[in-house]
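What you see is the complex with one protein chain gone and the rest in place.
Think of it as A, B and C in the order they're written, each chain with its own count starting at 1.
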Amino acid sequence: MSRVGVFVCHCGTNISATVDVAKVAEEMKNQPGVVYTEDYKFMCSSPGQGKLKEIIDEHKLDSVVIAACSPHMHEKTFRNAAEAAGLNSFKVEMANIREQCSWVHPDKAEGTVKSLDLTKKMIEKVRLNEELDKIVMPVTKKALVIGGGIAGIQAALDIAAAGTEVIIVEKDVTLGGHMIQLSETFPTLDCSQCIMTPKMVEASLNPNITIYTYAEVEALDGYVGNFRARIRRKAKSVVEEDCTGCGICQEKCPKKVDNPFEMGHGKSKAIAVPFPQAVPNVPVIDRDSCIYYKTGKCRICEKVCGPKCIDFDQQDEIVNVDIGAIVVATGYDTMPLDRFGEYGYGKYKDVIDGLTFERMASAAGFTEGEMKRPSDGKTPETVVFIQCVGSRDESKGVSYCSKICCMYSAKQTMLYKHKVHHGKAHVFYMDIRAGGKNYEEFVRRAIEEDDANYIRGRVSRVYEKGDKLIVKGADTLSGRPVTIEADMVVLATAMTARKGADKLAQTLGISYDRYNFFSESHPKLRPVETNTAGIFLAGACQAPKDVPETVAQASAAASKVLGLLSQETLKREPITAEVNEANCIACFDCLNICPYGAITSKGITDRDGNIIKEVAEVNPGVCQGCGLCNAACRSKTIELRGFKDNQIYAEINSLAV
Amino acid sequence: MTLKLLKEDGLKKLIEALNKADTRVVGPKRNKAGMVTYDDVNADTELELDEVIGRYSPKDAFFPQHETVMRYKLDGKDVHVKAETPVIKETVLLGVRPCDAAAMISLNKVFTWDYVDTLFTERQKKATIISLACNNADESCFCTSVGFAPDGTEGSDILLKKIKSGGYLAELITKEGEAFATTHKSIFENAPAKADTVAIAEPTKLDIDIDRIKSWLDDKEKSWEHPLWEQLAAKCVGCGGCTFVCPTCHCFDIVDEPYGDQGKRVKNWDGCQFDHFTLHASGHNPREHQPQRWRNRFSCKFKIYPDRFEKKGCVGCGRCIRVCPVNLDITEAMTEITQIAK
Amino acid sequence: MESLQSKAKELIKDASVAVIIGYAAGTKKGKTKPFFAYSEEDCEKLIFTPECVNNLTIYLTRKFDFMKKGKVAIVAKGCDIKTINVLIQENQLKRDDVVILGVSCEGVVDKDVILDRAELTADLPEDKKSIKCITCDVNTPSDFDHLFGEGVESKAIEPMTGGIYDEVDKVRGMAQGEKWNFWMEHFERCIKCYACKKVCPLCYCDVCITEKNQPQWIETSAHERGNYAWNIKRAMDLSGRCTFCGECDRVCPAEIPLNLLNQEMAKLNYEAFDGYRAGYQTEEKPPFVSFKEDDDEGFIR
Partner (left out) sequence: MSEEKVENKEVWTPRIIAYVCNWCTYGGADLAGTSRKTYDASVRVIKLPCTGRIDPLFLLKAFERGADSILVSGCHPGDCHYNTGNYHSRRRWTAFRDLLEFSGIDMRRIHFSWISAAEAVKWVDVVNDVSEKTKELGPYTEFQRINEKIKEYDGIFAEQG
């Protein structure tokens, strides 16, 4: 017979006001297996916990039920206290008579009856609880950062600074992400390349950082502290180690291609680096464009290459890396604009998006920093900036605010004004959201010093008339229609999750929201963690963010990684599945249904080493304790510790009427 | 032996009289699924007396497939336990076959052998068996091959034989039978000097010698590991249908069924053909393979029963043959062993 | 069936297989029995007639030792091969370990039907066929190593209609209380002999839930409560797996219409999970271990 102690908490009057706690304590005395009951003012208080320990010791309790608040609130507290008294922490259960009883059922009689049931139910369960030991796992002291933009680089640099090895996997040919495309950054107007390039170089030179560009994470196995990632390094057709970055191949390549880095405006070559400061400064052959891959002839780059590092037969390489923690920093995309016909994007060359404007304003961009509109190269005298294109627009776009557009539109009016002194910038906005340090001042500067004309309202239509773009809109403050003859229109496009973010989330086993942004574990208290232990988030892959926020989150993620990797071993809850090998018949429904790949096949051998039967085996490090396998198993041969069938049965049976 | 006459309306009157006396009548009756089983009968029109034999045996009347033997209830730290004392009514088994009547004697030996199962004996004591001689036999009937007869009297208190012109000739076999006829003397009339009864069935007489089978089984050197078991029973799927329909199979299991803070201990039919029947808690199973289990059932009928109870364990009702999904035919084994043992 | 016998002999002779699982004449009229041929002589006893109702694939499961003897040949109808497919899908059998002696089949007899010798050679009338044969579309097996019986075309059918599915629809059409009474009348008769699970080639667990009493999910007693739980649990466990061999229905001594329950589940799986039919392939994951993000959830609020 078990020796259960039942402690009924008053929670001040939070419980005792609507539950007869004394009666609960008294009646539980009669429950089989119960040897001690008491009601107490504040069980979670220091004296309350002290009492718990004392009684466990004095009455040699082997199980404890605390009838009090939600286990989400204080289960850990009481389990720790019980453990300190020498009781296995999993022999403690809580009956939730506060959140799910006293606070929601004002009738004392009803509340008391329900409390009796709930407490009895947990007594029946706890009697069947097994003593479980926490699972101890080793930690691989190495981190993986997915994404080589500002978020990824910052996280990698911070992790590396602590002496921990880190791998950056970047999908693109070079590090830099979106930030390296920007001209100048708000609210200081410092040149993005000037501040980003040194970080990229620093990362590439740091001995603790390994960079795989032109690479993607294809699969992830394992669990916190012990992940194994399969990385595909796509064939660059150039031997990276031998390339000196001289650029002669790019110069001699006869095949011109659109340059996506310049948003399709400049030209590049079939073998190229996207921009001169690329890290690593190694060109890649675009096999879709290269003449050789199409016709089998050309090979000019091969001929001109001094170090002979062109390798047309290069294959993708698979690298498996063991890591202990992961930072996901895959950034964002911008919303495709084909849905917004009213703005004429795609139809009129002089309607451009914000990122194209960034390239136009960049000294290294396709106009070398000069304001020249795409259609005829003329200097635009009047420019209209339209904000919230797709953002805060549930019907055509997304309901969220993309957060950075207010600021970058203000910045862009300033950049424009600084280059075209006589020009006029108009901004159509819904609200100005400038909630950051020096942000409001920055917007005021655009308006007051750089003469931007801010119009509160929406644009209904943009159309061409002669060489002008007619922008029709409304000024909702004055209530009048507005028509502006513009030379160029710049759209502040909504930020969206990366294309394929959902797929990556599935690969990594993290959750994502309905916009495919990755979900943080808790919006306030665990903003950089995911629900999958050991995987952290940085930057705009989680939600729209500007550079300072991204950098802050990247450093936060890095500190979480370092905290995790500073431990020699990890302990985790032993609520994992276990297989009764004698009964398992290896139908592998469990293996098929497990969301974590925690179940594998195992051969049972006889004394001579011959495999006599196959059974399912659970990797307790990977198992997260969802219990899907338990429900799927027809003969209940695989069971979830802590929630085994007999425990649930006992709960149901205790509620028999 | 006294002979009596039941006129054409005799059964009708008898059932009416028994109903009046609050006596339970169990007889062959067609259930909703269309099968004939032995169940409570309230009118003679419900009786299916032309059916060769019911799907299940009537043993359920004495040895229900599910029976509570004890109840418990937790009361605080106490447990109240109460033995089950069901109300057992006077019962008449009406229109059962002579083979089944004989089987009830064999069953009795088991339930009174070392421990007297009072639930069983009470039921049996309070029962009168009025069997009906068979006029039809099917391909599976083999009573005559194991020493019984379609008009055998063993186990019956009264044996009815159908009269061609209607009604039944009643042979009062036992004292109890005579007493019963006396109680119902208006129904059990004096028999005429000569009654023209319908011809008794003649089941195929098989080339079976049960004594020879017994001595072969006694000779374990020869029989225990004989390949015959494997040959015959490798196909057995262990469904246990044979044990549930058999009139002499008597194995049961005792389990507790909890319900909230109370519960009961029940006695439920079990069968030696189930793989877990002999499974030990250690995981060891002395009868690991189906042929071994089938050997057990066969031996139980033709060796253990005769050895222990000096009774035959098989009455040739043929139910196990009819119910078997893989045509595992006990007479095939008996015929073969008779040959082997020559 | 000379060709079946001679192929069987050949397989035994060149030791391609250790045993041939087939049918032989039974001991009673109209009955056949499962038969295991180990020698060429044995092979002469092999038959195939419309009386060969058993689904022999049960002998390929872990419930028996045949697969331990080496490679095994089995005489299998189209419907039986569906079971083989599920066994493969569920890691219970490897296709390479079994030689399928496929037999074309235009239907086997219903339970309790005993054919005359003359009827055996003629076409089997519909009313004497097992109900599973009415909706059969695998008269010629889909997968086999050797095929016996030529010229039988698999019928084109509209899945989940006709035959048993008409019966299923009848029950579906009943009012709730009517359904309950219908099933209670049937389950009341259940004698908990578990012949249904024993004969089922897909009930291959070493330890069945009914044999566990900690906890006792399924009460052992043959009363309606335990009977209901058992029959529902079994139908649920066969959901998306049952290939409608009909063996459980055939062997049930209490004549509980188990086909109805299992085929209701088959129909549901077909309707709710993209036309899934168990036994028609070996690669796809069964419905219960897969999902679609846009599965219907009209019943969830």
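Brief remarks on what is shown
Note that in this section a contact is a pair of C-beta atoms (placed from the backbone, for glycine too) under 8 Å apart; a residue touches a chain by one contact, two chains touch by 3 or more.
This is a predicted model, so every value here is computed, not measured.
Touching the missing chain, out of B:Lys59, B:Lys264 or B:Lys312, is residue B:Lys264. The missing chain, though absent from the display, is touched by one residue of A:Val8, A:Val327 or A:Leu640; that residue is A:Leu640. For chain A, the residues in touch with the chain missing from this view are 70-73, 96, 98-101, 103-107, 110-111, 113-114, 117-118, 121, 506, 509, 511-514, 531, 575, 593, 595-596, 624-628, 630-632, 640, 643, 645, 648-649, 651-653, 655-657.
Of the residues in chain C, those that touch the hidden partner chain are 171-172, 174, 176-184, 209, 217, 223-225, 228-229, 231-233, 235-236, 239-240, 261, 264-265, 268-269, 272-273, 287-293, 295-297, 299-301.
As a convention for this text, only the chains that are shown with their structure count from here on.
Distance between chain A and chain C, defined via averaged C-alpha coordinates, is recorded as 49 Å.
Of all residues in chain B, those touching 2 or more other chains are 258, listed in ascending order. Chain C has residues 207, 216 in contact with two or more other chains.
Within the complex formed with chain C, the chain B residues making contact are 31-35, 55-56, 65-66, 139-140, 234-235, 237-241, 243-245, 253, 255-258, 266, 268-269, 271, 274, 276, 289-290, 321, 323, 325-329, 331-332. Those residues of chain C that touch chain A in the shared complex are 62, 90-92, 204-209, 212, 214-217, 237, 285-286, 288-290.
Across the interface of their complex, chain B is touched by residues 29-30, 32, 582, 653-657 of chain A.
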